[in-house]
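Have a look at this one before I ask anything.
Every protein chain but one is kept in place in this view of the complex.
Note that the chains are named A, B and C in the order they appear, and that numbering of residues resets to 1 at the start of each chain.
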Amino acid sequence: MDNKIIFLIQCADRRGILSSTTTFFSDLGFNILHCQQHTDAREGRYFMRIELDLADLPSTRSDLEKRFARFAEEHRLTWRCHWGDYRSRVAILVSKTSHCLYDLLFHVSEGDLFCDIPLIISNHPDLESVADQFRIPYYHLPVTKETREEQEAEILRLLDRFDIDLVVLARYMQILSPSFTDTWHGRIINIHHAFLPAFQGANPYLQAYERGVKMIGATAHYATEELDRGPIIEQDVIRVSHELDPSGLKNLGKDVERRVLTKAVSAHLESRVIIYRNRTIVFGPIV
Amino acid sequence: MDNKIIFLIQCADRRGILSSTTTFFSDLGFNILHCQQHTDAREGRYFMRIELDLADLPSTRSDLEKRFARFAEEHRLTWRCHWGDYRSRVAILVSKTSHCLYDLLFHVSEGDLFCDIPLIISNHPDLESVADQFRIPYYHLPVTKETREEQEAEILRLLDRFDIDLVVLARYMQILSPSFTDTWHGRIINIHHAFLPAFQGANPYLQAYERGVKMIGATAHYATEELDRGPIIEQDVIRVSHELDPSGLKNLGKDVERRVLTKAVSAHLESRVIIYRNRTIVFGPIV
Amino acid sequence: MDNKIIFLIQCADRRGILSSTTTFFSDLGFNILHCQQHTDAREGRYFMRIELDLADLPSTRSDLEKRFARFAEEHRLTWRCHWGDYRSRVAILVSKTSHCLYDLLFHVSEGDLFCDIPLIISNHPDLESVADQFRIPYYHLPVTKETREEQEAEILRLLDRFDIDLVVLARYMQILSPSFTDTWHGRIINIHHAFLPAFQGANPYLQAYERGVKMIGATAHYATEELDRGPIIEQDVIRVSHELDPSGLKNLGKDVERRVLTKAVSAHLESRVIIYRNRTIVFGPIV
Partner (left out) sequence: MDNKIIFLIQCADRRGILSSTTTFFSDLGFNILHCQQHTDAREGRYFMRIELDLADLPSTRSDLEKRFARFAEEHRLTWRCHWGDYRSRVAILVSKTSHCLYDLLFHVSEGDLFCDIPLIISNHPDLESVADQFRIPYYHLPVTKETREEQEAEILRLLDRFDIDLVVLARYMQILSPSFTDTWHGRIINIHHAFLPAFQGANPYLQAYERGVKMIGATAHYATEELDRGPIIEQDVIRVSHELDPSGLKNLGKDVERRVLTKAVSAHLESRVIIYRNRTIVFGPIV
């Protein structure tokens, strides 16, 4: 990542957009490392991800952004530029279960997730020891019906104070307020412990057992006001049988949950995700 | 299959049931080829599938069934005996799409599905040529709101006349009446072109597209009065991406649908399925 | 497919290739429906697939090809142009097992595989009835060690006479001569009933059983002189257990084989495959 510049672009679909965009960068002397596109003919919408070589940067970063801003305005592009050597700052919110948290921290220490974790926030004290294991500050902010608002305000203050770019709800069992999800739209990733849209809401593993499904899954999505209805980033399933009771399903499900969440966070950190309406375009990983 | 006797048994869970049952068969000189069990501790329910060697049959078939009936009554077992050399008689109901029909007929001619297909019934003429390809009588019974009852009555007459054991709804786009599904409870297999319980009802692929899911699936289940809510026999999924529009999803989905339906029919024909409440116990295939 | 023009391009990787190529087509007034690229940095090799809208064709087909040929020479591109409305002519070679043949014919009649099947060739008479089912001429060319050469010559004559573009070995259990595989390089697809490179050669299911593997798979690849070593197009696996003996594995494997072969043929027919050295770049399906 750290030697790359990534542009995420979307616009109304029309002729010549690919040619003019790639020419823009070529004329600046850039080698286009990778270019991925998607045309949604139904929606008449065009999406593009461009990877440039940071070494080709002709002048300053702000200068490139200014030039592209002019080009984008002219061609009416919505865009975002991501400098690959910038380490995103991620806050992880948890409650009591550690499997997703462990997996994220593990992948960060492995260098698979290119980001910093300045803090972990939880409404329970249970996972402080895990935070300690990885030497990450742990903020225990208990919450009750009465204190919900001020607790959320405290969370927001922390996100602000620590300059957070992305919030990951790693089995954080609290519902965020609409104002929270709006402010952080497209910057909160949640893991739902079911294959959405099936089994929305609580205790999906009991629902799955009672329905006698033959596969269970997990879904990572951007959090929105509507619980469990935000844009899906990643999903996966695992085959199950009648042998498993709800707790057995839950145990098996944990591996899918953490795998799916980590994959979604990775896609976001590598700027491979574009949100359009309530859907995502997720470009495949490269190298 | 054709050299086997299969017993499917269920009862309230209690001590000694496995020992006494296996001893019953051993004392008759049977070699137990395979014995699969499942205990649902939550429900206090016990399920068993026993494969015997037909060659060991000590007396007549009816004699064995009588003896076991006595044993079962004594131990309060619900049971079913399946003689492996009996070819089940299966009626396939279709509408206009052929992929599931083809897959079933293909597996029958391959000998993978041990059954006879005495007839195919459809509310449309479209698939008669497929029936002809496999030299199977094709009954075209068109249906309208007005004629629904008599058309269903005609279907029931055909099932009766052809001595049908199992009805397979291979993308038959009509809803059967409660009296039909009741009479044929546990003997009608339907394929739903979605990963239930998500996307129930019509056009699930459009729903899937609009929801932006990353996997689509199919579900084979026993038809019951409640549409799409019967006991699930088999499910599978396939990974999809934003590249696919609803028709693209539909096309990809066809392979999952036929695979899942054929797998479910195969499990039923090999007497590997026990229904309990709204769930199934599906014992794994052997040899 | 049939309203598209597809260009498959490869060349040494260098700056500006994407920009100049897309500009070439834009300047001719083409709307680029889709553009997929791959850069193999290790090999310094660049690969591109471009889908154009046939409706945008400014002059004649040969004129477009001439213009692009000039452009390609100038930029030292290796390329192939595929007119989407052209139905490729595919010959299927089989021996005695029908599952792959059935699946191919089924998908052709479903319209999933956009091609014609002018003939089926076999060294055994067994599958003539399947050919009849789909009204396709069946050529039975028996072969012995002594007659191998002339039988192969006869096959080549048929391929020539029927103007064949692609040869599919759907479980054709004969080895083709090097001169055959050379002449038809990149135009013969073979299905190997194992997850290559494991279990090369005969009876992989027995090998798999004896090795006690937990998954079996199948591999579709372009046939080359070296048996089972040609460029892989598609692979898939299925989970198996100790419950299955070699014939059980073989039966289960059939579904993987036909799925994998059909997927590979589909990728080839949609011009989504580029061969480089002994590898393939397979661009994902779209729409």
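Going forward, a residue touches a chain if its C-beta (ideal position, glycine included) is under 8 Å from a C-beta of that chain, and two chains touch if they have at least 3 such contacts.
It should be emphasised that the depicted structure is a prediction, and the values quoted were computed from it without experimental measurement.
*Asks:* Which is it among A:F106, A:Y139, A:W184 or A:Y276 that touches the chain not included here?
*Replies:* Final answer for the missing-chain contact: A:F106.
*Asks:* For a quick check of understanding: of A:Q37, A:S98 or A:T181, which residue touches the chain that isn't displayed?
*Replies:* Considering the complete complex, A:S98 is the one touching the chain left out.
*Asks:* Could you tell which one of B:C11, B:C35 or B:L227 touches the chain left off the display?
*Replies:* Checking each option in B:C11, B:C35 or B:L227, the one touching the absent chain turns out to be B:C35.
*Asks:* Tell me where the left-out chain touches subunit C, residue by residue.
*Replies:* Subunit C touches the chain not shown through residues 38, 40-42, 195-199, 210-215, 217, 231-237, 241-243, 245-246, 278-282.
*Asks:* Please identify, in ascending order, the residues of subunit A that touch the omitted chain?
*Replies:* 98-99, 102-103, 106, 109-110, 112, 133-134, 241, 243-245, 247-248, 251, 254-255, 259, 284-287
*Asks:* Identify the residues of subunit B touching the omitted chain, counting contacts across the whole complex.
*Replies:* 15-16, 18-20, 22-23, 25-26, 29-37, 39, 41, 239, 287
The definition used in the following text is that only the chains that are shown with their structure count from here on.
*Asks:* On subunit A, where are the residues touching two or more other chains?
*Replies:* 41
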